[in-house]
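Pasting a structure here, questions to come.
Note that one protein chain of the assembly has been removed; the remaining protein chains are unaltered in position.
Think of it as A, B and C in the order they're written, each chain with its own count starting at 1.
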Amino acid sequence: MISGNPFFLPFIGGHKEPTSLPQIHLSISLTLFLSLSDDETSPRDKQQKNSKGNSDFCIKNIKQADFGRREIEIAEQEMPALMALRKRAQGEKPLAGAKVVGCTHITAQTAVLMETLAALGAQCRWAACNIYSTQNEVAAALAEGGFSVFAWKGESEDDFWWCIDRCVNLEGWQPNMILDDGGDLTHWIYKKYPNMFKKIKGIVEESVTGVHRLYQLSKAGKLCVPAMNVNDSVTKQKFDNLYCCRESILDGLKRTTDVMFGGKQVVVCGYGEVGKGCCAALKAMGSIVYVTEIDPICALQACMDGFRLVKLSEVIRQVDIVITCTGNKNVVVRDYLDRMKNGCIVCNMGHSNTEIDVASLRTPELTWERVRSQVDHVIWPDGKRIVLLAEGRLLNLSCSTVPTFVLSITATTQALALIELYNAPEGRYKQDVYLLPKKMDEYVASLHLPTFDAHLTELTDEQAKYLGLNKNGPFKPNYYR
Amino acid sequence: MISGNPFFLPFIGGHKEPTSLPQIHLSISLTLFLSLSDDETSPRDKQQKNSKGNSDFCIKNIKQADFGRREIEIAEQEMPALMALRKRAQGEKPLAGAKVVGCTHITAQTAVLMETLAALGAQCRWAACNIYSTQNEVAAALAEGGFSVFAWKGESEDDFWWCIDRCVNLEGWQPNMILDDGGDLTHWIYKKYPNMFKKIKGIVEESVTGVHRLYQLSKAGKLCVPAMNVNDSVTKQKFDNLYCCRESILDGLKRTTDVMFGGKQVVVCGYGEVGKGCCAALKAMGSIVYVTEIDPICALQACMDGFRLVKLSEVIRQVDIVITCTGNKNVVVRDYLDRMKNGCIVCNMGHSNTEIDVASLRTPELTWERVRSQVDHVIWPDGKRIVLLAEGRLLNLSCSTVPTFVLSITATTQALALIELYNAPEGRYKQDVYLLPKKMDEYVASLHLPTFDAHLTELTDEQAKYLGLNKNGPFKPNYYR
Amino acid sequence: MISGNPFFLPFIGGHKEPTSLPQIHLSISLTLFLSLSDDETSPRDKQQKNSKGNSDFCIKNIKQADFGRREIEIAEQEMPALMALRKRAQGEKPLAGAKVVGCTHITAQTAVLMETLAALGAQCRWAACNIYSTQNEVAAALAEGGFSVFAWKGESEDDFWWCIDRCVNLEGWQPNMILDDGGDLTHWIYKKYPNMFKKIKGIVEESVTGVHRLYQLSKAGKLCVPAMNVNDSVTKQKFDNLYCCRESILDGLKRTTDVMFGGKQVVVCGYGEVGKGCCAALKAMGSIVYVTEIDPICALQACMDGFRLVKLSEVIRQVDIVITCTGNKNVVVRDYLDRMKNGCIVCNMGHSNTEIDVASLRTPELTWERVRSQVDHVIWPDGKRIVLLAEGRLLNLSCSTVPTFVLSITATTQALALIELYNAPEGRYKQDVYLLPKKMDEYVASLHLPTFDAHLTELTDEQAKYLGLNKNGPFKPNYYR
Partner (left out) sequence: MISGNPFFLPFIGGHKEPTSLPQIHLSISLTLFLSLSDDETSPRDKQQKNSKGNSDFCIKNIKQADFGRREIEIAEQEMPALMALRKRAQGEKPLAGAKVVGCTHITAQTAVLMETLAALGAQCRWAACNIYSTQNEVAAALAEGGFSVFAWKGESEDDFWWCIDRCVNLEGWQPNMILDDGGDLTHWIYKKYPNMFKKIKGIVEESVTGVHRLYQLSKAGKLCVPAMNVNDSVTKQKFDNLYCCRESILDGLKRTTDVMFGGKQVVVCGYGEVGKGCCAALKAMGSIVYVTEIDPICALQACMDGFRLVKLSEVIRQVDIVITCTGNKNVVVRDYLDRMKNGCIVCNMGHSNTEIDVASLRTPELTWERVRSQVDHVIWPDGKRIVLLAEGRLLNLSCSTVPTFVLSITATTQALALIELYNAPEGRYKQDVYLLPKKMDEYVASLHLPTFDAHLTELTDEQAKYLGLNKNGPFKPNYYR
């Protein structure tokens, strides 16, 4: 979720802070944060079995399996692409023999992915990539269904690594595929079980952070298996950023502040895909939108799309809302915050929690007042209030939801990347980081068209020949966006 | 001007048919086509001198120089980027020693480019890349200004190649740079003066056709100098296709048919950049727009942008307007034309004249009636009329104009590509086809920002370090679009 | 909140059902519904005094006054027009001598209105127009401030009328102005204290229902004082309907269902102001929108705005979302519900709870499942689920919020209507229902322009003469919309 070059970002990592993770992983609806915590015993101290007597898992409470199953069934209805993959796999099992170790958010949507992988022939062991994001009921349903899941909501750091270790460190079972989200699983195997890579056919990684780590490994010559960067597939990028943010900027602002968009002056910092989505939505709702950019090409696009391109200092005194989407740090610094007008709303749609210099607001003369969940008023000595959302963390992660449809695209892309790496003939992939082949990216898209009752046109033989294309694609060169 | 992969197009060429040229070159307003032709003597049979006694040129009429100079001065006002390049070159002459032979449309905008190249130190000899597109007055002004121009409006095929030959075949002068538009000049040198390539530092080519030829040469191992594909630079593509077509679809339809857009049902075939531009414009004007696509990724984008994705056969009976933007052939065939309703307007925004099967309409039972310039009614036996625009050739080329601003971007890109190839250190470019380096693409964009009074933000040192970027760019990887 | 003629609606009334009230009154954010109820003693059984010893009020708990005061202060910041009225009244007191009895929702925004009336010279006594909508803390702050307020959240029907009676039935105090919202206060005085009308200078009524009652009285020749219909002032209508619904349709759908709008097929029933707002918003978010209409003029507008005009039966099988905005009854009947596809979302933005025939869904073969607050799944025997929002009541009332800015326009209109009626010279208003004079409507608008830093142009003397207008307005005839 950044506007800019995702590959040259410095290391941004850690599993401890949910706020430092790109929002694109998030499948947790807000309501979950309201769920009452159950008992306080650590899952590591419990002995649980599923109804078939299996105990190779560690979760909060196996009794929540039924509730979790229902959540999974609802998610299945909105993930038709994975369900289609299952159907096609009834004959062949493209992942037969695959032993997948995974480390992702554990949500109903992930469960649909895991059960799809199993239907395609894979064995799966799974840990959570974030200490807060596990849906305990879903984890229970998975465990009940026979999956070896090690995850619960509210893990400690020690728990976190313990769970990952339990996934990979098993007598008589060695993974041959890695599905990672953030790079922690990969990192752990590198550190603890480097020999395991001899049998591993590839890594599928979906986060900006994890992809960055892989490119660093590759650059340093230390990547010892092929890796698939699914974060940068066209379909995923467009949906995570442009289309998803076009809706979540409105949703996030409304849920937190009830602000009326009509007539408001807004400055959007950064005109990458996220910025484009935010600007389009707010313009459509009757806001007057200004844009800041560092890249002249994106800047020129902003102009042609009808936005005044300004420096932040030019408009900071007059705007009602400030939105950051740059992927950069310290875009909104104290000096700007000092100059904003009373009631100005400040939020971050871009990246991590670095874009707004929130730390600079922790000074004695400023008063903080929590007015709602995720909404703080920061009050200046003269009474001026700035409305800070999600303490500068990602608004769309904190105050909105990611539609299941978007998660479906991500999960389908992951499944296809696993299939491709697992089945690729020797030599197709070297010890490097690859983008998903264009044709598979197109396939992900095609699996989602029925949702919209959309009817694709097929090339005639004559047309395919004229264009020099295969009738089944790929239809564009790899770099086409 | 195609939606799809420009590199895999079959050979589309020839200088004889203005309709087979991408519309993106066109700088000629329609009114010029109405200008009365002057005397009928062939320029090749005339002896003309400019006011300084120079006669190394061949044009229609040197006396038209004053009028042409005024046209050039007006164009200068709308091409600030080239004027800025001239200013920066007052100290250094990055093209000092360059001997550029060019073959492009000869228009006021080209003149601004040529005079910029001269200001940067280059010598220039120039021919026209199209037998119809020369603005005689501008050619006169260039000749008067000392340029060796060989071009006039209404050349014969023999004239065409004679002019090209006069540019390169000169005692005591050999070109070291080629600026081509369509590949004919390059082709001629390959055929007639292959030895000339020993001294040539590179080719800059801007047309789809010419670029295609170069890739073919490269693939065949026959490309003997570096070539720069400026057609596919980001800035040029976005402006030629998305932004320019967003306006020219409306303009082209209005000028030819005066159709009211509100409430009309329109089907747009192809959702690449051109299709996106057309759809956005028509939707904004109150049309109901359907889209057809072969590529599932573009298809999914159409869905998310709010267009019903259909097969042409589903809507062909109900639509009021059919627009092709595919880059393909036979997209609208006779069978569809038979099923269209009375009054349906059919036009091509995509590519060449192949998309609509116009030949299939030349059958005895159909009557053609020319109702306006560029507008034919094709009448079925039952009285049904189809309104065919520009006989299926490019609407935007035939019935609209290309804004000088768009031409400015093209010309600036060409100038920078020449500078880059001419000054590149040994070894930077091999005998291959290259895209303009990202940084120069960004530079082209930055030179055009002042037109919009747009203010770019600069990275702080800290931010540049955080992002791992140079403060002056490039800001994105090469493949970023 | 209706599309159509508000005056010919049948009687829609009752104070008991919050759902039968137009959403336009609602100033209560959802969060308030979550506030824990305090003690269970009826306020009628309590003896409370404010800090000055005054006990002429009946509210939940005077101790909540501080919290309520803070809410009022926040609301003041977003109601600049009323604050401006207070400032202008520092010299003159246009309501000096006015004794206003009011019956409205009692919220922070109403408090700002009441304190403005007081600042303009009026004495006020107030009851609630809805048994659920009182913000107890705000009522406490008003009581502490010296206002005679009789209202609490969760009144019984008996309480409701008791409170109204306490407002008007007071030894030695008789109202001379009525501010009503729904007509219950007016009704009570007509029924119990008809003689009171001798001293009453006028009624200001803001609800559709109350206005309808007044027109009925007028028609029947029973209206014995002038009444001002503020519901139909231009500014109020545009904001309540078009601008407010443009935002609340998105907000209401997102908060309840997290649905992604992009690519969704939506049918909007009714293309009045509310329908126009809904359609514009959804189209901008990438939905494909169909419209149904009964009125050919609105239908033609829908066409020109780019929407397919259909009968509901034509699209009912294919749409993802059904939205009613007609002001009519039984627009979505069981037959249509039977034909909808699995997962179809059904909601009402129009009027009351009549538009969707919810009663028809209460049959044994259908299962209802409450999945979230305000969200029911209605499940057909074959497993098909329809997602019904707010049980068919107004979505924007139930699942979104009304921005303070919109409430500010309403409150300012009410204040000006009171001033106008109170100060009007004898004979200007007869025993009839009036619209707010155009000039005052314009004045309400002008008081809200500073919020947008908007700068109005003034006519020169010459221009005013040319147009035959007064430089201070009114600028349009009364019927101009």
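Just so it is clear, contacts are C-beta pairs under 8 Å (C-beta built on N, C-alpha and C of every residue); 3 or more make two chains touch, one makes a residue touch a chain.
A quick note: this is a predicted structure, and the numbers were derived from the prediction, not measured.
Counted over the whole complex, the shown chains touched by the missing one are A, B, C.
Checked against the hidden chain, the listed residues C:149, C:309 or C:337 yield one contact partner: C:309. Only one residue in the set C:86, C:192, C:329 or C:377 touches the chain that does not appear here, and it is C:329. Only one residue from B:44, B:192 or B:254 touches the chain missing from this view: B:254. For the chain left out of this panel, the touching residue among A:124, A:303, A:325 or A:375 is A:303. Summarising the interface, subunit A meets the missing chain with residues 262-263, 283, 285-288, 303-308.
Listed here are the subunit B residues that touch the chain not shown: 29, 31, 77-78, 243-244, 246-247, 250-251, 254-255, 258-263, 265, 280-281, 284-286, 318, 342-343, 372, 400-401, 403-406, 451-454. Seen across the whole complex, the unshown chain contacts subunit C at 4-5, 7-10, 234-235, 238-239, 243, 292-297, 299-304, 308-312, 314, 327-331, 354, 441-443, 445-446, 448-449, 452, 454-460, 462-463, 466-469, 473, 475-477, 479-481.
The definition used in the following text is that only the chains that are shown with their structure count from here on.
Subunit B and subunit C have Cα centroids separated by 57 Å.
For subunit A, the set of residues that touch two or more other chains comprises 243, 452, 454.
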